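Only a single protein chain was left out; the remaining protein chains are all shown in position.
Naming follows writing order (A and B), and every chain is counted from residue 1.
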Amino acid sequence: MALEKLDVYWPILILMAFGVLAVVGALVVSKIISPQKPTELKRQAYECGEDPVGDAWALFNMRFYVIGLIFIIFDVESALMFPVVSVFKKMNEIGRGGLVLVEIVIFLFVLIAGVAYCWRKGDLDWVRSFQTPDKEKES
Amino acid sequence: MFGNILFLVSALFSVLGAVGVVATKNIMHACVYLLMSLIGVAGLYLTLGADFVAATQLVVYVGGVVILMVFAVMLTGGADSQKSNRFGIKKTPMMGSIGTYIAGGISAILASYIVIFRLLPKVFEAQPVNSTMAFDKTVEKIGMLLVSDHVLAFEISSVLLLGALVGAAVIARPKRN
Partner (left out) sequence: MNETIVTYFAKFEWYKSLVKALTEMLGFNAEPLMVFLFFFLAAFIVVNVMAVTAGLATYAERKISADLQLRMGPNRVGPYGLIQFLADGVKFIMKEGIIPKSADKFLFTLAPILCLAGVLGSLTVVPYSSGFILSDLDIGLFFLIGISSLVGLGIFLGGYASNSKWAMLGGMRAAAQIISYEIPVVISGLSCVLLAGGLSFTTLIEAQTGFPQGWFVFHNPFTFIGFFVFFIGGLAETNRAPFDLPEAESELVSGYHTEYSGMRFAFFALAEYIEVFVVSGVAVALFLGGYNVPFGLGGDGILGQFLQLGAFFSKTLALYYVVIWFRWTLPRLRVDHLMTLCWKYLTPIAIFNLIGTGFWLYGFEGKSLFELLFKSGAAAAGGGH
């Protein structure tokens, strides 16, 4: 027996450490051999040649958040689907595939109902057919 | 050997990340420290042999919840270090009233009592990690249980997700004039 049970996770740790060390190491080397002459103009944020106005950390639209929420729900759904789907073939071989298939289909149909609802109500549209406030239109 | 290294690295990540979350004033940095802590927790799951749970932690929390949090931060216009007292940190250095301190103190005493006298002895009794874990495919075990014994929980969880989906959509919907 060559490996202990947890040894299979070595590469994850090593590769991610490589990822960190490569960036840090290259930055250190670059710091040593590259010129370092920062000037005020160089260090300005790029705004097509104008002086930057204010900073970029502005309020963003709500729909990014909605997309994030819908994504998490699908993410959890896929996390639940993975184990069930991976045993489907074996269950099919011992003759219980129909039952599992029905379970998967029910699970997915409940979610499809949710997607259909969101679709019908326009929550999946990036550009809404009705805009909220008059303030946005004025500005 | 690797079990110990993985445990140390992940424990360090999760503890340092958690400390960073509460210590930093910049809310975006707090999100990143939270990410670090969550990755550490995923590593801790790996040391316990729960590989599927670890991957779920990565997919749902690192890939989903942290992104959602940074989106939520962007709804408030991001973290501006000049305005960090927007959360009341600089204005009230003590951060609380007598009531919160009493509640906090009592819960701290309770928690430390439970940890020191109830949990710690069990930790030292516990078996070393490597010797107890049967490393069969955890995914398939979970799958078998989900389609046989816990099928009701599996199906009801889809209804829960449906509720969350519809709720999120309704709350975020702009109001008609």
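Basically, contacts are C-beta pairs under 8 Å (C-beta built on N, C-alpha and C of every residue); 3 or more make two chains touch, one makes a residue touch a chain.
Note that the structure is predicted; figures quoted are calculated from it, not measured.
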item: Of B:Ala18, B:Val62, B:Val159 or B:Ala172, the one touching the omitted chain in the full complex; value: B:Val62
item: In subunit A, positions touching the absent partner; value: 2-4, 7-12, 14-16, 18-20, 22-24, 26-27, 29-31, 33-38, 40, 42-48, 52, 55-58, 60, 64, 67-68, 70-71, 74-75, 78-79, 81-82, 85-90, 92, 97-98, 101, 104-105, 108, 111-112, 115, 119, 124-127
item: Hidden partner chain, residues of subunit B it touches; value: 1-2, 26, 28-29, 32, 35, 42, 51-52, 54-59, 62-64, 66-67, 70-71, 74, 78, 135-140
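Please note the rule applied: only the chains that are shown with their structure count from here on.
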item: Whole-Å gap separating subunit A and subunit B, where each centre is the average of the chain's CA atoms; value: 17
item: Interfacial residue positions of subunit A with respect to subunit B in the complex; value: 4-7, 9-10, 13, 55, 57-60, 62-66, 68-73, 75-80, 82-87, 90-91, 99-100, 103, 106-108, 110-111, 113-115, 117-118, 121, 123, 128, 130-132, 134
item: Residue numbers on subunit B that touch subunit A, as the complex places them; value: 1-3, 5-6, 9, 46-47, 49, 52, 56, 59-60, 63-65, 67-68, 71-72, 74-80, 129-130, 133, 135, 139-140, 142-144, 146-147, 151, 154-155, 157-159, 161-162, 164-166, 168-169, 172-177
